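Accompanying notes for the structure given below.
Just one protein chain is left out here, and the rest sit where they should.
Right after this comes chain A.
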Amino acid sequence: MAMVFDEKNFKSEVLDSVVPVMVDFWATWCMPCRMLGPVIEEIAEESKGAYKVGKVNVDENPGLASSYGVMNIPTVLVFKNGKVVEKSVGVVPKGQLLNLLK
């Protein structure tokens, strides 16, 4: 299952992670986010420890969204060694998201 990232655990789970981390910025009232949700879950299920996948609720963590320049949802960011290396905006096919982790 996709992890839940928030302002408290973001540093330890995302920035300090030794494996790449896919972060899905979303909100409950955003219909496209709800459509992308199951795809994010699938990617999480298939990770087998090679990477982490988690979600940031922008309603509850507006600071995280603004720190990383998230201005549209859904936005998916991939972090490597504490830095954003990939960004994808909107509902995109699963393959396209998996490519961000390569």
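Note that a residue touches a chain if its C-beta (ideal position, glycine included) is under 8 Å from a C-beta of that chain, and two chains touch if they have at least 3 such contacts; residues count from 1.
In this section, contacts and distances are computed from a predicted model.
So one subunit is absent here. Using its UniProt record, which name fits best from "ATP synthase subunit b", "L-serine dehydratase", "Amino acid ABC transporter ATP-binding protein" or "NAD(P)/FAD-dependent oxidoreductase"?
"NAD(P)/FAD-dependent oxidoreductase"
Among the options A:V4, A:V19, A:M35 or A:V85, which residue touches the chain absent from this view?
Touching the chain that is not displayed is residue A:M35.
Tell me where the left-out chain touches chain A, residue by residue.
Where chain A meets the chain not shown: residues 27, 29-36, 58-59, 65-66, 69-73, 75, 87, 89-93.
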